[in-house]
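What you see is the complex with one protein chain gone and the rest in place.
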Amino acid sequence: MNQPKENAGLSMKDYNHNNLCTWCDGCGNYGILTAIKRALIELELAPHQVLICFDVGCHGNMSDTLVGYRFHGLHGRVISLAAGAALANPDVPVIAFGGDGACFSEGVGHLVHAVRSNYNMTFILHNNANYGLTTGQASALTPHGEKMNTAPHGTVEELLNSMDFVFSLNPSFVARGTSGNIKQLTDIIKAGINHQGFSYIDVLQACPTYNKFATHEYLLGKCYEVETSDFETARKAAVDTSEKIATGVLYQDKTRSTFLDQLEARKGIDTRLVDEVRKVDVSALLAKFS
Amino acid sequence: MNQPKENAGLSMKDYNHNNLCTWCDGCGNYGILTAIKRALIELELAPHQVLICFDVGCHGNMSDTLVGYRFHGLHGRVISLAAGAALANPDVPVIAFGGDGACFSEGVGHLVHAVRSNYNMTFILHNNANYGLTTGQASALTPHGEKMNTAPHGTVEELLNSMDFVFSLNPSFVARGTSGNIKQLTDIIKAGINHQGFSYIDVLQACPTYNKFATHEYLLGKCYEVETSDFETARKAAVDTSEKIATGVLYQDKTRSTFLDQLEARKGIDTRLVDEVRKVDVSALLAKFS
Amino acid sequence: MSRISIKIVGAQGQGVNSVGEMCAKGLKRAGYCVFGEREYMSVIMNGHSSYQLEISNEKVRSAQEKSDVLVTFNHHGIKNNLRDLIEGGVLLHQTPQWKFGEEDQKFIDANSIKVIYLPTEEILKKLNAKPVLGNVLITSVVWSLIGRSSDELKEMVRERFGHKKDLLELNFKCIDEGTQLIEIEKLVLPEPDDCWKSQLLITGSQAMGLGAIHAGCRALFGYPMTPASPLLTFLADIQGESKMLVKQAEDEITAVQMMVGAMHAGTRAMTATSGGGYDLMTETISLCGISETPAVIVLAQRPGPGTGLPTWTAQGDLLMAVSAGHGEFPRVVMSVSDAEDSFSLMMDAFNYAEEFQIPVTVLTEKQIAESLFTIDALQVRGDRLQVRRGRLVDGDGLKLLRASDRYDPDAPDGVSARWLPGSDAPTYCAQSYEHNADGSFDESGENATAQMEKRMKKMKGLKRVLPEPELWKVNSEKLIVNSDFSGEIDVLVVSWGSNKNVILDSINDESVAYLHYTYLWPLKTEKLVELAAKAKKTVLVEGNAQGQLGMLIKQECGLEFDERVLKFDGRVSVPLQLIS
Partner (left out) sequence: MSRISIKIVGAQGQGVNSVGEMCAKGLKRAGYCVFGEREYMSVIMNGHSSYQLEISNEKVRSAQEKSDVLVTFNHHGIKNNLRDLIEGGVLLHQTPQWKFGEEDQKFIDANSIKVIYLPTEEILKKLNAKPVLGNVLITSVVWSLIGRSSDELKEMVRERFGHKKDLLELNFKCIDEGTQLIEIEKLVLPEPDDCWKSQLLITGSQAMGLGAIHAGCRALFGYPMTPASPLLTFLADIQGESKMLVKQAEDEITAVQMMVGAMHAGTRAMTATSGGGYDLMTETISLCGISETPAVIVLAQRPGPGTGLPTWTAQGDLLMAVSAGHGEFPRVVMSVSDAEDSFSLMMDAFNYAEEFQIPVTVLTEKQIAESLFTIDALQVRGDRLQVRRGRLVDGDGLKLLRASDRYDPDAPDGVSARWLPGSDAPTYCAQSYEHNADGSFDESGENATAQMEKRMKKMKGLKRVLPEPELWKVNSEKLIVNSDFSGEIDVLVVSWGSNKNVILDSINDESVAYLHYTYLWPLKTEKLVELAAKAKKTVLVEGNAQGQLGMLIKQECGLEFDERVLKFDGRVSVPLQLIS
């Protein structure tokens, strides 16, 4: 990564969009936005070399705030959308941003199966433990008992431990960052993009407007950084957040093959699906029908 | 349960339906069918006192083979359908049958959130590790690399460990049985129905037609019975199936409140939602609008 | 009609709604009919938002294009909305040292706009009050501007903060400051009319929520989605009083499935969503078609496709509601138009759902869901509405049942007996596969035909019992619903949903009649054809690009309209000149 590439000399302004930013003051999304821009610049990826997919939610409004090929899709579906693009053209790194409502409630199935399928893409969870855009309802990642919009007496569902959940799916890359630590988050995102396989990045995101239980300050106080370790150790560190919250790249398996690499039919093929669109002669396939 | 109730004297014939059974010879569904009938009889529940919900799949065809109030709904949706019914009328025990395709692929989100929500109902998974009805495709519970319909070169997705997954959701009742051990399965189902909360029952089901990797004989050889134990012990026993497969009621938390019991608005109310359908005077609620 | 209009604008979160609602309440209590319209952007903060109040001593149901007073929280409002003022209008702003641009100053001069600067920050500082009190301050300025006494305002504030004495005093001080501040000519409001005092000031969502409770609905399963969310939030907020079960499910499929499960078990339950969520529910709606399970789904429209314009209004989902869901099955699609029928039609929705054992989609729109209406409280309390559950069998009736009664293909109108799980009676299977009379599998062609015919027969029964569209006409100087369809008509306007409000507000003589469709599927067109035949001109008004009701009408009876007024920009007001 120290060799200047053809895109060297990228700076924040290459990624800045002049649309208005509409997040609340103090919103953690600002930090995540900065981190992703920095990560891409440091990876020397120009805006036209990446595809960034967004779910619908406050986080999704990021689609308006940076330059790059973007797809702002539907609520809850960003992972599958991004996976399809990543399979079609592995030469363009695909990054998917989603909210906790989007990816642990509406679309949790996509997450489950993307981890299992190990598509080569990076997924960044804006974990603000609530539905920001629809004004503060509980998600599966909201602590039990919190009083939220539509749950004025407090939620009665159990909190879903996102780390235990993801680790149960045998992931190839798991990381956690916070919106308040931009430097660390930048490094995490870079590692995620560099990882060959599905990179799960859980970002604890401050939402001063609706999340009063895990504030910026609270998170800063509780988080500590760990080194990547083996599966069991990493899982243990990730799951237990009662005292402290482990952050950094928690686990990475560099030996696992991605979905595409495992496909028998695509082995030994250099072209990408996007290069192969042309009229194909099917004569050879007709033999069995005559 | 030893006191004869008004329904005492129930026998298999009360639950037998005279429709034709269409499962393959040797199908594990026969065993599960017997176990559920036995369990209901031993619980002294007459057919009109229960609501049995079915997903779509081979297992779902059970809807035709027994008597009782039944709802045979859509593929992948049985858990939510059943939960709605269970909330509306807690006096009628609700049992939901689903397949591994239905409940770990198409509708995995419903399972995730039903466990978290701890609805008072019993869910029985017909885990034949494939899509039987659609002729043998892989589900999330099919081992990696198996050659299946639509995956002639073997699946490339990771196997989902159903037990690790469910335990990550902090369940209140987890059991595992096999279609080959009807007696044990009967007891498990009874315990599940008696449990107050969401009972997850994972039944390893033989499917001689499409599942050649976990046959009836294989399962009989590998399974052993364990006693209910604490969360961590139970989880460990449940998750690791490399040597042997733990069966029985693996974990039960009798202290956890169900969804309905936790609802502030419904506390201290004796009637059921199904009893409350009448024209309601809203005058008192109008004050704030005048 | 004599009316005035006040528009409050600012960034989201600045207090626009709070000021609007306070003014509205005070005015209604003072004897005015108030209509309040909210516009805002689909972002949490900084988006531009507005709250427009229409005030009259007569019935008012819509907002005019221009306002008499513009209250703005920030300079964006000055720039964006200055031209929303009528000649002689008042601009009340709070931006210190604001300098108007050349064009704006020209406009102000040409239109004799009165500009008032309210030094909110200064005053609050002086009173040592928190920024949130700015809302009361502004409200009091508006209050004095329209010549109302500050006591009325104080009364309202007391109601709200009565128990917090300190806060109350500070509020009063703000009110006094605000009232004394302005030294200009007051606006002349029409004479108040006591008839409005006893009425309710309520949004469409709130009215719909109360209507559901009134109709015996005991559970709401939902998932947040604008503009259905206000209904969800409202019913959640009052669950302590209503004792309703309110569940925010993990997604729309779950919500609709839980609703269906609860309905099947025998309670009344509903779900609510917007277009994208409705798409996800359609498979389950189709399930209800074949299992003959009653279902009520509220579809709150916003502009699509895709995520579209989440906080704006539209009528673009009619054809979807009529045709979505695979296969063919009977259903009702109906639409509310204001807070009044948002309340009363919920009873109808549940009744038709249970009587015909079908899914019923109730359309609403952002414009109805989030607007504030003044409605007759007595209507709400009246006993016109009754719970009807159709062929639901219980008690002694259970003894006579056979399992095969459940889906008896010979049942009159296709509606067979239904009884609930737990009933001491023969059991059946509610079946999503094609089935025979007791719900068992049956793949024979004869059975498939018989069961499909049984189900589709319900459409005929429905057509018989569904009310006709409403004909609104001026009769003896009053605009009323006519049960008599005879008489001359110059212009026949046809529409549905919230358009009713704009259209009725614009009719002022006998030449224009308005035919309002509440029941959109199955569609009754007999009366329409009759009326159209004698009208000199027929005009279709819709909030979509294709003229969807027009398409259904053409399909049903071949009628084509002379003119179509279609608007699909997320805004409500139909240019009235186009109608007449």
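Here are a few things to note about the model shown:
Think of it as A, B and C in the order they're written, each chain with its own count starting at 1.
The criterion applied here is as follows: a residue touches a chain if its C-beta (ideal position, glycine included) is under 8 Å from a C-beta of that chain, and two chains touch if they have at least 3 such contacts.
Keep in mind it's a predicted model, so treat the numbers as computed, not measured.
Among A:113, A:176 or A:256, only A:113 touches the chain that is left out of the view.
Taking the complete complex into account, C:571 is the one of C:66, C:527 or C:571 that touches the chain left out.
Residue in contact with the omitted chain (choice from C:96, C:147 or C:327): C:327. Between the chain not shown and the residues C:41, C:127, C:181 or C:387, the one that touches is C:41.
With the whole complex as reference, residues 17, 19, 47-51, 53, 56, 61, 63-64, 67-74, 77, 80-89, 91-92, 109-110, 112-113, 260, 263-266, 269, 272-274, 276-286, 289-290 of chain A touch the missing chain. Even with one chain removed from view, chain B keeps its contact list with that chain: residues 20-25, 56, 58, 61, 72, 74-76, 105-108, 131-135, 137-138, 140, 149-153, 209. One chain is missing from the display, and on chain C it is touched by residues 41-42, 47, 253, 274-276, 278-280, 282-283, 286-287, 289-291, 303-312, 314, 316-317, 319-320, 322-329, 431-434, 443, 445-446, 448-449, 452-453, 456, 544-546, 551-552, 554-555, 558, 560, 568-571.
Here, only the chains that are shown with their structure count from here on.
Distance between chain centres (mean CA atoms), chain A to chain C: 38 Å. Averaged Cα coordinates give chain A a centre that lies 33 Å from the centre of chain B.
For chain A, the set of residues that touch two or more other chains comprises 105-108, 140, 153. Residue numbers of chain C whose C-beta contacts span two or more other chains: 239-240, 246, 250-251.
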